[in-house]
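All protein chains of the complex are present and in place, except for one that has been dropped.
Letters A, B, C, D, E and F name the chains as they come in the text, with residue numbers starting at 1 for each one.
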Amino acid sequence: MTTRDQIATALAGDRSRRSRERRIRRVFFGAAAASVLISIAIVVSLFGEAWTFISNVGFPQLADIGWFPRRGFYDIRTLLVGTLLVAGIAMLVAGPLGMGVAIYLSEYAAPRTRRILKPAVELLAGIPSVVLGYFALTFISPEVLRPIFGEDLDGFNLLAAGLGVGILTIPLVASVTEDSLRAVPLALREASYGLGATRMSTSIRVVIPAAVSGIVASMIIAFSRAIGETMVVAIAAGATGGSLFTVDPLGGGQTMTAAMASLAIGSDRVRGDDYAFQSLFFIGLVLFLMTLVLNILAERFVRRVRERY
Amino acid sequence: MQHPHDETRHRYSESLDATLRSTVELGALVLENVRRTTEALLENRLDLAHQVIEADDEIDEKYAALEHRVFEVMARQQPVAGDLRFLVAMTRILYEIERSGDLAVNCAKGLIRREGYSLSANVQSLLARMSRKAADLFSRGLDALADLDAEAGARLDEADDAVDDLVGELYSAIAQRSGDMGFDLAVELSRVGRYMERIADHAVNIAEHVTFIVTGSFPEEPAATKDEG
Amino acid sequence: MQHPHDETRHRYSESLDATLRSTVELGALVLENVRRTTEALLENRLDLAHQVIEADDEIDEKYAALEHRVFEVMARQQPVAGDLRFLVAMTRILYEIERSGDLAVNCAKGLIRREGYSLSANVQSLLARMSRKAADLFSRGLDALADLDAEAGARLDEADDAVDDLVGELYSAIAQRSGDMGFDLAVELSRVGRYMERIADHAVNIAEHVTFIVTGSFPEEPAATKDEG
Amino acid sequence: MTIPDPRPETRRFEVGHSASIGASKSAEPVFDIDDLSVTYGDFRAVEGITLDIQPSEITAFIGPSGCGKTTVLRCFNRMNDLIESASVEGSIRYHGVNLYGPRIDPVEVRRRMGMVFQKPNPFPKSIYDNIAFGPRVAGHKGNLDDLVEESLTRAALWDEVSGKLAEPALALSGGQQQRLCIARAIATSPDVVLMDEPCSALDPIATLKIEELMLELKKDYTIVIVTHNMQQAARVSDRTAFFTVDVRAEGVRTGRLVEFDDTGVIFTNPREQSTEDYITGRFG
Amino acid sequence: MTIPDPRPETRRFEVGHSASIGASKSAEPVFDIDDLSVTYGDFRAVEGITLDIQPSEITAFIGPSGCGKTTVLRCFNRMNDLIESASVEGSIRYHGVNLYGPRIDPVEVRRRMGMVFQKPNPFPKSIYDNIAFGPRVAGHKGNLDDLVEESLTRAALWDEVSGKLAEPALALSGGQQQRLCIARAIATSPDVVLMDEPCSALDPIATLKIEELMLELKKDYTIVIVTHNMQQAARVSDRTAFFTVDVRAEGVRTGRLVEFDDTGVIFTNPREQSTEDYITGRFG
Amino acid sequence: GDDDGDGEAITRIAISGSSTVEPISARVAQAFHDIPANSSVAIAVDGPGTSDGFVLFCNGETDISDASRAIKQAELDTCLANGVEPIEIKVAIDGLSVITSVNNDMVSCLDFGDLYALLGSESVGFDTWSDADTLAAELAADGLGASHAPYPNVTLVITAPGEESGTFDSFIEIVLAGIAGERGTEPEPRLDYQASPNDDVIIDGVARNGTSLGWVGYAFYINNTGAVKALEVDGGEGCVAPTPETIASFDYPIARPLYIYVNKARLDAKPRLVDFVDFYLGGAGLVAVDGAGYVRLTAEEQASWKANWESRTVGKVDG
Partner (left out) sequence: MNASAISAAPEAVGRALSQHRRDVRGSLFRVVLLGSLLVAIGILVTLMVDIVARSLPVWGDRGVVDLISTEISADPARAGIWQAFYGSLILMVFTAAIAFPLGIGAAIYLEEYARDTRTTRIINANIRNLAGVPSIVYGLLGLAIFVKLLGGLTGPSVEGRSIISGGLTLGILVLPIVIITTAEALRAVPSSIREGAIGVGATPWQTIRHHVLPIAAPGIFTGTILSLGRAFGEAAPLLLVGGITTFFSTGDAGFIEVLQGRFSAMPVLVFSWARLPQAEFKALTAALIVIMLIVLLLINATAIYLRNRFEKGVTS
């Protein structure tokens, strides 16, 4: 055997080792495949019933006087407007507050201050939504809103729900925004200070514009989260069985999630119109698609941040 | 070089150019002194001989400055390849030029020591031809340097043979007339011959250093290491 | 240098050491040739003269190799400060050494050309003293180099004056006896004197280059730019 | 090889904490730094720096990592203020004015000193907006377009970008970005440009372009450059300050200035043995 | 200054896609690369590389950024396999065996070639475990302690770390980390060590130490080093390959080998004008 | 369980349906569970609403369905078709209470016409009580009641059960259906109110607003008198407040019986289910009815329903 052959043999490697590696790889592949199966399952499970619904109910029926699935009124606009109302109120709270928190933590707070304050904000993120629902119902609505709006305010109302959801999304906005602010390289800040910019100019003219995609992404993510939030609305806005079309945040109302919750609570067999149960899946699908679009959008923005730095 | 090199390193490049120019200028000063020496020898012009000695002070000064400059460029620019060859060769060339200047001074000093020579027409003419040839060769060496003409070495080496022949002739002429002119003058004249010969050698060396700059190697059997026969 | 420099760059440092050693060795070869030449002159040993010429081939070869090495080290190590001074000086020193070798060969060639000299005792003794002094100076120049002795320049310059004096004496002796020995021999001997004088000059130059290496500047009025009087 | 030190023994120890300053010039200096020390928290990073920066010269700071080059440089425009733990002793006079004097506004200081950083750091904006940023925050009144053109021209970038001022600066190559940063730095009309290893992120080609530019700029600006690259200091600077770091027994490392002299002297025949050891690559 | 090119016009164009190889040696080469091209997706990064690596020599790859030095180097131990889009044409023979042959296991290939990367990348484990990892995964049978000591000794690190083998490798300085990575690379008893800009993250002092080490190691190993630092190539390598990148009209950039020769020749008298332009700092 | 002490298999009893009845069933279940001998029985009680409960029950998903109204024929048919055989058991009487906030002093009694005007299908969009004045006048003119109009000009916030609820159905059947029939409108309440299957939520909703209106089972009212108050209801014989007595006597116009339905088909498979229902119909059930706040059946009625259970009579018995 020549040296060359020896080397060739040595370089050919060990077959059992290679097959072991292949097996390990397959195990992990299986896990990854499971996640795909889940997505498929979601889509399939939503689509089946949603299809039954839409093929029987028909699109014209989706505009009506209100959302009363048990009585055959499927005005999807009621849900959409209610949802947007809650999400909008939430964003009015979470947007400015979250951004303010993020900018303060990333641009102003001394490292030690930040080390203390940031976990406090993160703590807010860990609070379950039922707790915020409870808080909105038992504190925000009676203790904060009632004194302001008086009798105009219903006991269950979208405003309190919106504020609750807003509080829930503050840390989300704050953390995604702060991440993107902190992703802005220190070098850019130094460049700005080096040119004689003040801290405010540096924040507003350099750091925020550089992080703008991330900030937009944080808003979209927060909005998406607000749209999908169930429990705060279900608790604070009453989880009513239906609602006429309304744009009044002081009264109770329907969001897509709350409508689903009230349809589904305790029973998966609902009486009333034949397709009330299926309408659950139909809203689920609409909700799924809406958040999907928002998430894809947010993903785009986030990726832009990532690509840049 | 072939392609444009933009702004890049043009200052360094320029400083090399400037070094070359200054060296050629220094050479021109030496050349002028060689010519002045020749004239002084042939016409017994002691004033010119004094001028030669004076002029050499400037040459020495410039030489020292240039040498320092080359050294500093080497220290600060970390030259390699052609640039390094150029700078290393330049320290040598400067030395050759400066030495040539000194040789002219030596001639001038000899003339002054003897307060002029009285020469036969034959010797006179030989001396004239030899000196002019040497000056000519030196001038061509400088041209080769200014043009960075790699081929000049061979041409100059040939021309140098002519100088050597003239020096040989001069020696014979002196030998024939050594009784007439006296031993001291004979020795003096043979020294002048030798100086001129060496100026020509320096010129050839310069050309050969140019070849080194350009090609990276000396011509075959380079004159610089030839025995000073 | 004062503090230990660990392993760092020791190879480069070593290669500089090696260059120095090789250069000193080359100088030793030349020195030997100079001594051999002296013996050949004094004892009319044509065989020795031939040996000198032969030995010079090796010297030339080693010189070329060393010169190339120095050049390559400059290209590859980007020396600055002391290292650069060392290397630049080394190219000059090598030149001085090689030239000295050539001068010895010139002497030997003269001897062979004349198939030996017949000299008076006086001239003989002058020649002997002068040659030995020159060789001695050259040896001291090499010592200065080997030891990187910055002060040697001044000492050698002084010693060089002794050589110059001997050369002067030799010239006078030759002039007095020029009738006896014939013009050709006189010229030949005066050349030998000149060669030895220049070997001594080269030794002084070497010492002065050493001063440059160590101190960064040449001694006041450096010999290298002194007129070759 | 060991070149003997020709200097008398005492010479080498005479250098106390204030370095031998061969290059002090008599002209009115731009900066006059006297016995400067900088401390980060409890850690004294550099100590007893005394040097002066002359107008229209390039002054280079070299020395081993951690010797405090950056630290000293960032005192010049009070960028060290941004590091909370940093505190500065000694005096830095800028045209005779104590930069750390009580009424000095660091923002104003920084407007007068352009700064260029190790990695090119253009803002993720258009080329134009990058240049215009400094003047804008300083409330520049004149014609911005002209200023942008002039700055880019001075930074030898105008020809390359004149047609695409609205394009994002990040689309430029690394070397172009660094020249953009230089243009940005000079757009606020500073008289000093401070550069902290401006070429360390660039390849040799871009590096040489920046060096060319520095030589061009020094006609109008006083330049101080920190560099790891000794060759760069040798190539571009007029004067070089060599810093080193003393490690004391307790492992405390403090930077100090060893030698400050004309660059030619530093690189052909430095005074201090430690400078020579450093630049020739012989160091512990 | 413009030194005229003494070479006849034709000479300069004669260099086709296969570079002029001045340094081909007759000895049995460790690597024999013939007409190697590497493509990333559709993008041909380098083309027509033909060169050989001789045993117990240091071969340096230099050239402007993006000319494909790293790409070529990573073909030697099939690290390019990790980049999905990369595909390799031409042949790379290692002691005569085609490394891209069908029965070759890249894992085995890599065990025979140590690799050292641009940034020191020690594992966040103890010094000991860093060295021992390679031998362990290769199923080393002998005494690991001895092997660790030997590798560290060879990498000139033993004296500095012998007392603290259990300490985290990340606590070492940058230069020490890089020597640790070298020790790790040689612990698997490779016969080749591939280094991709091993000093570019180090300061001059650490760099020189690594260079010393390379010179020491080449007694026992064949070393191939990619470097941006021409001086480094000049200082340490025996042979130097100069790559360049051709930009075609469509903006496609393809690297090729311009000249491969003894380092002394490259740095004193390169054959190709473009090599000279590059090493002397005159480039577009 | 495979490792419990006696090795007895677990019996699961699923109870769902009316949220009105849920408190009774939950109490009974808890009491049953508290007896150690019953540790092998797992019981779950919840209350999505009578109608939804029947959907589950008739689908065989529960064992007992609570109901605040009797099973409808359609539901019974579905059950039987699915092999579910309901045994009807009446367990208590409820007074469907019309409630408002304790703070509401403006109204104290309403008749069916008032309720129709305020809550019927024609009242959609009435945001204040007085919005119903016109309709009330119309009803009064037609002799359909609404004698308490005009109403105060205050906001009208309604929280009440939804379609899933038996209480919803009972309200329609007893209060609205008659007038709706007269007027030819849908026998349904208005759409625009907060509907919840959870009576507690309804109480909460009513309590949260000073001029609210809603209806729940009596137990929820009587357990929350601090938050809501019940209006008197005039069924044509004057205003009557819901009390145990008026409810038991059905003097209160919207009193109604509460039932549980047991799936006979499960009894063989789940002997413990029988024990549970026995338990329910024993004293425990009565205690639970009291505890929850409903009204006990008379002793005779109790006996008759017990007999009905014992005879396992399938189908509608009552009414």
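In this section, a contact is a pair of C-beta atoms (placed from the backbone, for glycine too) under 8 Å apart; a residue touches a chain by one contact, two chains touch by 3 or more.
Note that the structure is predicted; figures quoted are calculated from it, not measured.
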Touching the absent chain when the full complex is considered, from A:Ile65, A:Leu84 or A:Leu124: A:Leu124
Candidate in contact with the missing chain, chosen from D:Tyr94, D:Phe117, D:Phe133 or D:Phe267: D:Tyr94
Those residues of chain E which, in the complete complex, touch the missing chain: 77, 79, 82, 84, 107-108, 110-112, 114-115, 117, 119, 121-126, 133-134, 137-138, 168, 170, 181, 184-185, 187-188
Those residues of chain F which, in the complete complex, touch the missing chain: 1-5, 8, 10-12, 14, 22-23, 26-27, 29-30, 33, 38-47, 61, 198, 200-201, 203-204, 207, 223-224, 226-227, 291
Interface with the unshown chain - residue positions in chain A: 17, 20-21, 24-25, 27-32, 34-36, 38-39, 41-42, 45-46, 48-49, 96-101, 103-105, 107-108, 117, 120-121, 123-124, 126-135, 137-139, 167, 170-171, 174, 198-200, 203-204, 221, 224-225, 227-231, 234-235, 257, 260-261, 264-266, 268, 280-281, 284, 287-288, 291-292, 294-296, 298-299
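Heads up, the rule we're going with is that only the chains that are shown with their structure count from here on.
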Required steps from chain E to chain F (each step between touching chains, minimum): 2
Chain located farthest away, centre of chain B as origin (C-alpha): F
Computed distance of Cα centres, chain B from chain A, in Å: 88
Whole-Å gap separating chain C and chain D, where each centre is the average of the chain's CA atoms: 49
Touching two or more other chains - residue numbers and ranges from chain C: 8-9, 12, 71, 75, 78, 80-81, 84-85
Multi-partner residues of chain A (each touching 2 or more other chains): none
Interchain contacts, given as pairs of chains that touch: A-D, A-E, A-F, B-C, B-D, B-E, C-D, C-E, D-E
Touching residues on chain F, where the partner in the complex is chain A: 16, 46-49, 51-56, 59, 61, 124-125, 154-155, 157, 159, 162-164, 188, 191-192, 194-198, 201, 204-205, 207-212
Contacting residues of chain B [partner chain C, same complex]: 56, 60, 63-64, 71, 74-76, 78, 80-81, 84-85, 88, 91-92, 95, 98-99, 102-103, 105-106, 109, 171, 174-175, 178, 183-184, 186-187, 190, 194, 225-229
Complex contact set, residues of chain D against chain A: 77, 79, 82, 84, 107-115, 117, 119, 121-125, 133-134, 136-138, 170, 181, 184-185, 188
